[in-house]
Structure formats: structure tokens, C-alpha cells
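What follows is part of the complex, with its chains left where they were.
Residue numbering begins at 1 within each chain, and the chains themselves are lettered A and B in the order written.
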């Protein structure tokens, strides 16, 4: 396999990483139908932890089977499949080498009353299961944020040493943020920037709204305005916050939504210079053919040369 | 010993495990009167920790002697015997090789005011005592759930490395759950699914009732209904939540109950595709002959080909 010029450029941004990590980044960037474009569509399946099995897989019971999910990612030509330990264990040998996998190493659940997570997987697990990366969620602003960042530091350092890539889910929440604040533009950009500062290779955030949440930031945005009413401009601001584009940033699809709205979102990500989408519920909760169609349409958007 | 086709199929589900772990899973699945059927009856004795010695063994004082319990499991032809450190230590040499043992490595007690547990055994203990597996209890929903899951992660990873199998007792409880919620169908399925996601090989839950507890889940169950009034259908839903049956799931007998009710429960587990029963108090608190009869009847139910 020969890397494209675009992927070579992206790898050059990760100038401090060892060849092992560059190899795994290349594996993700070269996989699937978007291979080589610098854009990605990734399938994450941690909803079983977050919301329970019925809310996750009830709408499309075939997805109860871990093999279904591997095959969905493979057949749709995605860049990677991300899931917690048990789900990767249940298919890693059958689908060895078929799609890059990301071991999600921490998780929360709907029974929790705190904004914390449990670390449920290790770098050793990722290695023995043939994964290309680990994935870790932080909640900047939570009472547990510093512990989470320190867990991230330990796991990320170990992963980099072992030649793996590191993906961070950065979801601000906590006592200083109301519901609007969690996805406000300044907060999304702040969360993404912290992911970059923490040393993640790929940063996953929610698409930002046009709100500005922190009082201290309002003056800045007034003096140095961002075109907040335009979705692509907001994406571009988040990309800017990721070392001016020197780090890969992908955006989640959020709650189940209509296909049109999802494709609109992908168009904005594409136009704003984002590196792609992470699509979970919107993929695996749809009947397979419908999901394949949606992912194919999304991929077509990302295939357009910028 | 030659593995049956059924056991070979079950082992194939554990595709990421090393031959050591597969060997120990096979030992448990091939042991006793149900050996080779893919169904199991297991004797657990941690009531001494949970309820104290008199409440556990007063009704049948012969059971104060750890050797009695080993012999009960062996003579009844069960698949495995599970107990805390001291109890295994007290018989592991005498009954070496006679029955697969599961070292229960954490325990709570009736004097506690919190929903936590102490880790009281190690993988090293399990190995030096010739155990086939470790057993660990989590309380999803408890204030201590994340610590418990992280303890599980560490012990399970170490156990898998050492070629042991890992059994999880998943008992949801905590501030978001009332008494009914702890055994509600959605919660049992959720607890079982988390056990699977955490990477357990065998999952133990309580038999689910027909209640649905989480508001967020009610809509799902309305839109994608499960036949909750039928015990076998409820079992089948829990099996589905365990990676669509790719993980072994066994059900506890609960508080001391009449033999008929226990056998009815076993029939539902059998019909719903569950992998068997864990029977503690209902076995060792009965006089030996009565216990032997009950276990034999239960085994006969599980012997029926599905």
C-alpha cells in the first residue's frame, strides 16, 4: 500500500510519534472507502454501556450480535470500528485484519449519579486484540476531570510507547456548565483544544452550536468574532483550536436524527475542514440496508475534494 | 476427554482467549452430570460472608465443614464449586481434581452500611489453589460501581493472562434503583450486558421480573416489546443482552424457596436459552439427601435437548 500525499502530510503533523504510532494512524487513514483522503467515518458502539442494551439494540436486534457490528463497519467501508473490551473480544479473531479497531478503554452508564467513568480496558488488551488505537472519554469541567486527564495521560503514554494511536472523546460537562454550555462553540473548541494539549492524535467532539457559554470568553469572541451562525465556520473554529488543523478532529452525530440532517452536518464538517464523522446510533439502529445507504451517502460527501 | 460439538461451539465464541482460558472453560463445561451439554449447575457458598455463619449453616450444621461443601458439589455432579479464599484453601488439596473451583475474590457482609465490597482474593491465590476461574461481584449503579469495575478489569486481565476463566456476578443496586428496579427486566439485561462488555466469560444475574425500571428505557420496550409476562421470554432477552448468546449466562436461585418453584425457574431458564443455575442456599441449607434430590431433578431439566 502506498500512502497518498494527503496522508503523508497528516502523518508529518505527528512529528514526535514513533513509527509504530504513525503506522497505526496510517492504517486508520488508509482504510475503507475514504482511505487516503484525510477524511474518516468511524463506527463507535459504546451505547450498550451508556444507555443499556435494549435502548441501543432494540430498534435493530441484529445489532445485539457483535459480529453484526464488525460486518457493518467492514461492509460500509469505514475507517475504524470502536467498542469496549467485551465487544472487541467477541469478534477480533474472526475479523482480524478486516478493519482497524479502536478499543474504548473507559465507559460510564445510565445508572451512575456522578460524572465519572470506569477504566475498563488497557493498552495490553488493545495490543493482544490487534487494535490500532485506544479511545478514552474525558469530561472537562466535571468534578472528576483531573483524575480522568491523569488516567488519560497514563494510558496515552503507554499506548504511544507501544506504537498505538490515541483517540480522545472530549465532552465538557459539570457544575460550571449548563445543558446549553456543554455544546456551546467556545466550550467545544476549549474541549477540543484540551484534547490536543493532552497529546491525543484524533479528537472527537460534538458539533458546536452557536452559543457562547463562558462569560470570560464572550469579550474575546466579541473582539475577535467567529461567524457563529454558519455551521461550517463553527467547525473551522474547532479545527483551528486543534493546533490550527495539525490534529485530526472528528464530530459525533449526536442523538438519532433524520438522514438529511446528518448529511447536512457532514457537509458542514467537510466544508469547515473537519476530518470526518463518528456515527454510532444513527448507523447501527437503522436496518442494515438503510444504514449502508446513509453511510455511503455520507462517504460520498467526504470524498469531494476540498 | 473429547469435547462435545456444543462445547466446541461455545469455546468458539471466546475467540480472543488463550488456550489456557479455553481449557478452563472446557473443564467447567465438561464437568459433572451436565458435562458437554452447554448447561451448568454451580454451587456457590459465599453466604457466610454475606449473612454470617449461623444464618448460612445453622439450618444444616454439617455445612459448617468446608469438606461437606466440596463433597456436595462433587457427589451431586455439578459443574463447579465457588467460594471465598478460606473455604477453598480448606479443601483444595483433599479434593484436587475432583471438581472445577471458582475462587470468589470479593465479598461484602451484613455489617456494612455501604454498597461496596472488599477484594479478598487474588489471581495468585486462584492459581496456587488449582481453581479454574475467579468470581467477582459488581453492583452496577452503586456509588462504588466504577471502583468495582476497575478492580474487575485488573483481576480479569490478570486472570486471562494466566489462563483462567472469569465469572462475574452482576447485581445492580444503588441510589437510582429501588427494590423493584434491582431485578427489573431492563436492569437485569443491562447488568448482564455490562458484564459482557467488561469481558467476563460467564455472567451470573438474578432471574428478571416483569418490571421495567428506567424511564428512559420504557419507550424502547414499548416500541420494541419483549413478552415480559413469560419467564422464558425474559430469560431469552437477558441471553440476547449477552452478545446475542455469545456469552454464557447463569441465573441464581435467590432466597430459599420451595423445590417446585426452583424447578419451575430452571425450566424457564432452559426454555429461554440460559446456560444454567447457580444454587447456593437452596442446596447447602437442605439436608444432604434432600439437596441431592433437588440438584438431580434440576440437572434432569437441563439435560433435555433444546
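Definition applied: a contact is a pair of C-beta atoms (placed from the backbone, for glycine too) under 8 Å apart; a residue touches a chain by one contact, two chains touch by 3 or more.
Bear in mind that the values here come from a model prediction, so they are computed numbers and not experimental data.
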Please state how many copies of the single repeated sequence make up the complete complex in this structure file, given that 2 appear here.
5
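Throughout what follows, only the chains that are shown with their structure count from here on.
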So how far apart, in whole Å, are subunit A and subunit B when each is placed at the average of its C-alpha atoms?
36
Which subunit B residues qualify as touching subunit A in the complex?
13-17, 140-141, 143, 145-147, 149-150, 153, 157, 172, 174-177, 186-187, 189-190, 193-194, 196-200, 214, 216-217, 220-221, 223-224, 226, 237, 240-241, 243-244, 246-247
Listed in rising order, the residues of subunit A that touch subunit B in the complex are 48-49, 51-55, 58-59, 61, 64-66, 84-94, 107, 109-114, 116-122, 124-125, 128-129
